[in-house]
Every structure is written in structure tokens, then in C-alpha cells.
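Just one protein chain is left out here, and the rest sit where they should.
A, B and C label the chains in the order they appear, each numbered from 1.
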Amino acid sequence: MATPDFGPGVGEVFGPTHRDGGPELVQLLTPEGERVEHPEFSFDLGDDAIKGFYRDMVLTRRIDTEATALQRHGELGIWAQLLGQEAAQIGSGRALNTQDFVFPTYREHGVAYTRGVDPLRLLGLFRGVDQGSWDPYANNFGLYTIVIGAQTLHAVGYAMGLQRDGVVGSGDPERDAAVVAYFGDGASSQGDVNESFIFAASYNAPVVFFCQNNQWAISEPITRQSRIPLYQRALGFGFPGVRVDGNDVLATYAVTQAALERARNGSGPTLVEAYTYRMGAHTTTDDPTRYRLSEDVEHWKLKDPIQRVKVYLTRHGLVDQDFFDEIEAEAEQLGVHLREGCKAMPEPTILDVFDHVYTEQTAELAAQKAAYSTYLDSFEGAH
Amino acid sequence: MATPDFGPGVGEVFGPTHRDGGPELVQLLTPEGERVEHPEFSFDLGDDAIKGFYRDMVLTRRIDTEATALQRHGELGIWAQLLGQEAAQIGSGRALNTQDFVFPTYREHGVAYTRGVDPLRLLGLFRGVDQGSWDPYANNFGLYTIVIGAQTLHAVGYAMGLQRDGVVGSGDPERDAAVVAYFGDGASSQGDVNESFIFAASYNAPVVFFCQNNQWAISEPITRQSRIPLYQRALGFGFPGVRVDGNDVLATYAVTQAALERARNGSGPTLVEAYTYRMGAHTTTDDPTRYRLSEDVEHWKLKDPIQRVKVYLTRHGLVDQDFFDEIEAEAEQLGVHLREGCKAMPEPTILDVFDHVYTEQTAELAAQKAAYSTYLDSFEGAH
Amino acid sequence: MTKMTLAKALNAGLRRSMEDDPKVLIMGEDVGKLGGVFRITDGLQKDFGEDRVIDSPLAESGIIGTAVGMAIRGYRPVCEIQFDGFVYPAYDQIVSQVAKFTFRSQGKVKMPMVIRIPFGGGIGAVEHHSESPEAQFAHTPGLKVVACSNPVDGYWMIQQAIKHDDPVIFLEPKRQYHADKAEVDETATPAPLFTSRLIRTGSDVTLLAYGPMVKTCLASAEAAAQEGKSVEVIDLRTLSPLDLDGVFESVRKTGRVVVAHEAHTNLGMGAEISARIMEECFYSLEAPVIRVGGFDTPYPPARVEEEWLPDLDRVLDAVDRTLGY
Partner (left out) sequence: MTKMTLAKALNAGLRRSMEDDPKVLIMGEDVGKLGGVFRITDGLQKDFGEDRVIDSPLAESGIIGTAVGMAIRGYRPVCEIQFDGFVYPAYDQIVSQVAKFTFRSQGKVKMPMVIRIPFGGGIGAVEHHSESPEAQFAHTPGLKVVACSNPVDGYWMIQQAIKHDDPVIFLEPKRQYHADKAEVDETATPAPLFTSRLIRTGSDVTLLAYGPMVKTCLASAEAAAQEGKSVEVIDLRTLSPLDLDGVFESVRKTGRVVVAHEAHTNLGMGAEISARIMEECFYSLEAPVIRVGGFDTPYPPARVEEEWLPDLDRVLDAVDRTLGY
């Protein structure tokens, strides 16, 4: 995104209104599948890791397409697609250590997968059987957050907890931990998100703010939220910001890795803007044709995050057909798991609703539950 | 304030974490009373204007000391002192045109004075007889705002109204208008204030964000709110920020003037950080000895905003004793006006409370009022 | 006369308000090209331009806070909150700024603002999309709160709210948006905004509802009639101020009252209405006022929402219980 015109005289009067803030776009693998060097970031894992990323992205996309199909078949009420954001999520997710903790939005299906959350569990919220059934502590992956931006403050608070637990800057890689707060370009306008920047800077909290700038907040383009590149928001709060090609899994991994390292060793927060694109609709209920041009979408198709890795792997003969076949087979299995598992998900019952409002049920709620149960029984036979 | 250490490796990894953002501190009149040049800002009014500013500041300080005394004598419940911030308020206030609009905090007594609001009216809120009795439309000076930061959004909305009224960038100086949002260093942490930056940038609204960084938010130092100079916050939102010596009335006037001009001609928002110091307590109920050193205060006494102008005027023989005597006499009058006027302020009556909840009294409130009035009558004679 | 859904009626009402008064502005998330996620502002930006139908950054406090400034400047902003659960980031601006401006300025500053909130459940949505926040706003002096229940009211009430000089929280039963069509006579003279309406006469029980529960309660009254119970139904329409004279009159006749809403029962509108009925009709009551509301739990997952929400049977059951006294 170009720097906007701040009108006449600004140059002379106030000097340039913002700086570059680092490499405009960190890229290590071009859309054409060429590895390129970057002065500040490098991908130092081997080709096996790249193969792994490829597999991760294919499976992640499969989760997304299966879920989308399940919604079309009425098995899900709604689904938030991640199509096009696979590299941003796998690259960042794979940079995490077990002891790190993630605070996601509602679209981090790929990150959830990297944390080892059974993708099936992700469907519950969208099917309407629960509001997130995975245990946040089992995989250090928090529940999805629907209220835009709210989780970024939770992330900073959790990071402040890490500081108090002495697991930041201890120098022990097994011990030191960090937090990643995921959010979108639209979310960057919320007060909570900006307050999370304030708190993180004030306490130098070990948190990585990972913004997936997919160019859209439902129907609103990024330009409505910010007239300068989003990563530069960090400059206003006194911590580093960097823009990475969010469709480049290698670059995303490398940049997130560096940011996480800073957090873990006590150097504080970083804003990572993963520059990507929402290839699908906002959700399955959205109709993007009302507000954006198909040309844009076509343009971004050429930057597909999976395709460029495939080209790289094949061009350099790093994989054979079996490699792709195996992954395809795995994806098939995953599809079956999701399709069958979704339909088999246990239905909630209304009486359960009274049970977890508080850690222990109050007399008031016990009474409401009992009364409603008696009422329901009164229909037995009746109908 | 120095740039904080962002920990090892940031330099190489992300490049410098922030830029200077313009002259670190714009100053045109030193604490010693010397006029100095600045590459980008100049004060182009004559010495008469400076004499006027001197008078304004002396009278403003008098308003403050009288009100503080009135509080001590129990005539006011509380008072928010501006001691030390006279130049920031007079310099910015005098840069305004009649058609500009101001959204103040609770400490803008000097700005109110420049707008022509009778200082006596400022006492009502603190005496507890009203919540602001001046007509915001009479002087284009809004009511005081107690909820930190809330007014900054109002300012942006008003500015968006100006844009729709075609009084921005019309080229007609009689017509073009801007808005000033006053707020403090502590307020800069509020979500609302950051959202006001977002909206102002998004719509390029004609607003000047005037932050009086008086170094304290009650007991909390500025470093708790921001680890980089506050004016640089603007860089994260894509509009210019500048730090001015808030104890230098000439520089504050010049910078605010330039920022207002940008706003009026359609170039959009500017953040002005007036670097100053809260010489008094947060309010008359506060006890600063609990949290700050008297050395600090002593240090800042040397930067007194009024003294430096006095030195300038006298050293260059621009004024004689009569000048000071006349102002002193005027201040005396003002003191009398405030002391007598305060005690004479009409007391509110409980029954009035029901009258302006809505533009027209509802039947419900009319009934509550009637019932209470009957109840009150029942005591007549009784007691 | 045109047949319209509630969604279309609100859209038509907004359009007419914008035609009538150039000071009327619409602001919110996705209200422009998209026409809002429920299409209530469909086509308005195209016809009135981006200066009058404003897509806002994603920040509710920002939407309401800037609307306050626009109102001070003389505009009449109509803000759309995308879903009930997302009004809370703007709560401070609404209760501390919007609600108090007229009072603290002793009438010098008016706040002619409308805050449209699609509210209530029953659409199979995820969490935070099915809340009923009305009681919290009704508890706040300085705000007015109304809820429409059908296309005709939607068409007129939105126009009346926009013309009104006090801030109005305008609640739209999202479940009804695309449900039933009704004939809207654009030439009719509507009832005043802040009035309740008797919509079915009866002699045994008085049934009170607003918004999404009106339809349910009418159905319950119908079913009760089958069983020979005569139920009078009143659409409250205005929640703050309440217009209860007609209700008291009805209660003096029936002696029995059921009040229904989707909001949590505890401290919901039913609590206030029950208390006032006792204060005004103490000797006429044959039975305690019975409240049928959402349970005192967070709104549940969609798969059980229909059992969580008060429905025909639960209202009917309440009617029977009050008759049991």
C-alpha cells in the first residue's frame, strides 16, 4: 500500500510523516517458487521442513474445504474460511514451541492444526453444538474469540503472567515462553487492540502480535482502517513492526520465529503483519461479489501459498509423485474423519446449559434447571 | 524521554524501532527568555501579541490560584489546577479562529478563557452547582469531559461534520474551520483516544489532537503510558506528530497554528504533544508528595512559562512598570469577580433535576417530580 | 400500499428519512456497498453517497463517539451496530456520553441519535450474535429504548426515532427481518412512537411482549383461545419510557399478567413491569405477575436455542399457571 498524501506542506512543516520501519515486504520464496535471500531474515531449516509445511498447508486447506462443504450441506450453520491464508497460519504456527500460548480469532484453523487440536473440534462452534470444546491448556491454544480484538488483551495478560512465572529471558530454551495474539486488519481499529499494544509496550510483555492482513474486514478494504502499512502501527507504540509475505510460508516462519525469540528472551513485543488475501467469502453467509472485483481475486490466485511450494519442491526434484499421493491419501482420510465426525458430534441438551455458568451451580440455577426439567417432562406422552 | 532499549538484536533484525519524527522539541523562546530560531516553525506575530499572551497567562494563572483558594475555603468541592500549563493553553487557544471548535478535558481553564467563556462559569462543575453552564455554541467551546478520552471521538465526529458542511479546504479563511481535541498524556492509553486517531486518519478529518504531556496521570509517570515520545504515536496512524515546548507560548502558538492550518485546508489531522509539567497536585484532593520528588518540581520551576516571557519583554524594554501594574490590577478585578461571583452562584434545586433528562419531560419523570414535590411539601411546617 | 418484510420496511423508512432531511447520516460497519450484513441499508450509499452513508472503521466506540460529535454539529446520525453482542465496546460512550449530554448541558446540546441494534436470537448464529441488551439501556436515564415487532411499525418507528430529538436505542428483532410480509401504507398516520399498543383483546389474562416475542405471544393467545382462554395481548413497543396506562387498564380487567421476553429473566424488563403492576394494580391482581424469559445463563449454542428461548408452549404454560391461582 502506498503512503497516502498528507496534503501540502507536510514535508517542510513536519518532515516525512512515517518511515519505512524495515523491509517493506519480507519474502523468501517468490510466487514463482524461487528461493530468494533477504538481508535480515533467513529460513534455516532444511527441505524436510519445507515438505512438512507443504503437507500442513494441504491438510489445512482440506479442513477448510471440507468444512465449507459441510456448511453447504447444512451440517454447519456457518464457517469462516481461511482459503489463501494457509502459509500465514502454518508458517507462524510451526514457529511456536510447546510452551508458547496462542490466542486466536475465529479463523485460525491452520494454527489450531499445528497445535495438535483435532480439527473436528473446530467444527463444534460453527455447527452450534458448543462454543469451543477443546481444552485450551491441552495444546496451549485458546478458545476462538468472536468479539473482534478482545483476545489481544488476554494475550498480553497471559504474557505478563509468564513474566511473573520467571519463564521469560531465563536463557533456558525449554523454559522460556511467549504468546501469540492473532487478529485481523479490521481488528487493528478496535480500542482493545491498541490498548493491548500500550500494555505490551509498558510492561515489555513477551507477546507477538500476529496480524493477518487479508485486505478485507467483511466488505471493508484495509484502506478504511489504515492509510499506511499496518506494520507501521507498532512504531507509534515503541516496538518493532515488520511486514511479511503472508503467502510465503518460509518467510512467515522465519519472521515469526525471530519475533518469538525476541519475546522469549525478554526483548518484548513485536507486531508482525502477514500480508495476505482472503480468497473466499468472509464467511459462508457472505457475498463478496457485492463489494469486490473478481480481478483482485484472480490476481491473488497467482500468489497461492501452496502452489509456490509445490513448484519449488518439484522443480528441485525434492519430491516424487508418491509424496503427493501420500498427502492426498492423508487428506482423504482427514476428509472422512471430518465428514463422519461432524455428523456424529454429540448434540448438546438444554439442561446442560445450566451447569457451567459458574464453577459450582448456584441454587438459583439449580431451581431454574429443575423447574424446566419438570416442565419438559410434562410433555412426555402428551405430545 | 530517551528511546527505550528494545533488547538485543533488534537493530539488525528489524532496523531502528522508531524515528525522530521531526524536531524533538520545538522551542522559540528559551526558559532564559531568549528568542531562538527553528528551521520549520516561526512566530510571525509582533511584540504586541507577545504582550497579549503575557497578560493572558497571568490572568489564567490568577483564575487557577483563585479557584484553588476558593476550594481551600470550602467554596469548591474540588479543583483541577493548571499551574505550569498556561503557555500550552494560551498558545494553542490563541491560535484558534472563532469558527473553530474545542473539545476540552477538565483542565482547560486557560483555553476556555481564550474562547471568551466567563471563568466564573468554569467553577460551577467544581462547586457542584452544575455540570457546565456555558453554552458550547456561544463560544465554540464544548463542555468539560471527565471520562478520560471520550471527547477525542466527539472532536473527530464534529470535524467530520465540518467536512460535510463544506467548510474545510474551501480556501476561504473566514469559512474554513478545524477542531481541537485536548487530552492528557494518561489519556493517550485509552482505547477511545486511539480510535479517534483511526477515524481521523481514515476520513482525513480536520482535527488537531492537542496532548498536554504534563508528565503525570495522577500518580503515574508518562513512562507507564508510553516508552517513546508521545508525539511519535501519530506515526503509527499515518499522520504527523510534533513535540513542542509546552512552556513556550510562542512555539506552542506557532505549532498549533500550523497544525490548524493543515486541518482547515483539508490536509487532515495532526498530533501536537505539548511537553510541559503539572506543577500542582492532580487536583486539590491529591497529595503528590506520595509519588514524586520535589526536585522534579524545582527543576521545572526554572522553565516557568510566564517568567520567560516577562524576562523577554523587560530585557528588550518592550514594556514598562505600568504594563505590569495594569495587568496586576486586572488580575485583582478578576479575583474579585471570581470570589464574589462564586459565592453568588445560584444554587440548583432538586426539582430542576427532572427537567432536562430529555428534550421534553416524559410523563414518568413529571410524575416522579410531582410526587417528590408533594413529599417535600409535607415537611413544610413539620420541620 | 406495498407488501414488505421488516427488513425492507426498515430500509424504506431509512430512505424516506434521508430524503426528508439532509442532516440524516447513516454510519456503521459494512453499511455501504454491502448494505449491512442484514441488508437494512441496501442501496442507500449508492443513492445518497459515501458522505451520508458511511462505512466506519471496525470500532463501535468510535462509531458512537464520532456520532456524538456529528450530533453536536447538528447532524442526525443513525448508527448501525452489526449485532447486539457488539454494542458493548460502545457502552461507555452510550451511557456516559450519549445519555447525559442533554442533561448536563441543561438542554443546550441535543443528541438526536438513533442506535439501531438487531437483537434477539433464533437465527442459528454463534455466540454474541443473539443477545438482548435492552434492560441495561432502559435502566439508563437519558436514553429512550424502543423495539419494533412488524414491518408496519418498522417503517414508521424508524422514521419517528430519527425525527426525535433524544437518543433512541432502536431494537430490531433480527429473527423477523425476512420472516413475514405485511402491507405498509406509506400515507397512513402512525401512532406516536412512545406508545404501547393493544393488539388482541381478551378477558382472562393480559400478555405483554415486545420485539420478537410479539409474534410468539399472539400465537400463544390463539392457541389459548382454542382451549377457551381469552388472552389480551399488548405490544409494549416502547421500553423506555414505558407506556403502561393501557397495561394497568387491562390488568384491572383480567387480574392476571404474563410478561415475556428473550432477555435473561433476572433483572429483565419483566422485573420492572412486574414491580410497577404490583404498585399500580395491587388490589386487582388475582395472581402474581408471571415472567417468561430467557434463562439466567449465557445465550446457549444454536442447537439448543429454540429450547432456551421462550416459545408458544412456555408462554401458554405461564398463562395456565396464572390461571391456576
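We adopt the following convention: a contact is a pair of C-beta atoms (placed from the backbone, for glycine too) under 8 Å apart; a residue touches a chain by one contact, two chains touch by 3 or more.
Just so it is clear, the structure is predicted and the values come from calculations on it, not from any experiment.
Asks: Using the whole complex, pick out the displayed chains that touch the missing one.
Replies: Touch partners of the hidden chain, whole complex considered, are A, B, C.
Asks: Which of these touches the unseen chain: C:Gln176, C:Ser240 or C:Thr254?
Replies: For the chain that is not drawn, the touching residue is C:Ser240.
Asks: With the full complex in mind, choose from C:Ala179, C:Ala271 or C:Leu312 the residue touching the hidden chain.
Replies: Of the listed residues, the one touching the omitted chain is C:Ala271.
Asks: Out of B:Gln27, B:Ser189 or B:Thr276, which residue would touch the omitted chain in the full complex?
Replies: B:Ser189
Asks: For the chain left out of this view, which of A:Leu29, A:Ile63, A:Leu123 or A:Ala155 touches it?
Replies: A:Ala155
Asks: Please identify which residue in A:Asp47, A:Asp165 or A:Asp377 touches the non-displayed chain.
Replies: Among A:Asp47, A:Asp165 or A:Asp377, only A:Asp165 touches the chain that is not shown.
Asks: Residues of chain B in contact with the chain that isn't shown?
Replies: Contacting residues on chain B, toward the hidden partner: 77-78, 106, 124-131, 146-148, 186-187, 189-192, 217-220, 224-225, 285, 290-291, 347-350, 353-354, 357, 364-365, 368, 372, 375, 378-379.
Asks: With the missing chain put back, which residues of chain C would touch it? List them for me.
Replies: 61, 85, 88-89, 91-92, 95-96, 99-100, 103-104, 127-128, 135-136, 138-142, 240, 263-264, 266-272, 274-275, 278-279, 282, 285, 287-291, 296-298, 325
Asks: State which residues belonging to chain A touch the missing partner chain.
Replies: 103, 130-133, 135-137, 142-143, 147, 150, 152-165, 191-192, 195-196, 198-199, 202, 355-360, 362-365
Note that in this section only the chains that are shown with their structure count from here on.
Asks: Taking each chain's centre as its mean C-alpha position, how far apart are chain A and chain B in Å?
Replies: Distance between chain centres: 42 Å.
Asks: Where the centres are mean C-alpha positions, what is the separation of chain A from chain C, in Å?
Replies: Averaging C-alpha atoms per chain gives centres 36 Å apart.
Asks: Send over the residues of chain B in touch with two or more other chains.
Replies: Expected reply: 191-192, 195, 198, 202.
Asks: At least two partner chains per residue is the criterion; list those residues in chain C.
Replies: Those would be 56-57, 59, 61-62, 89.
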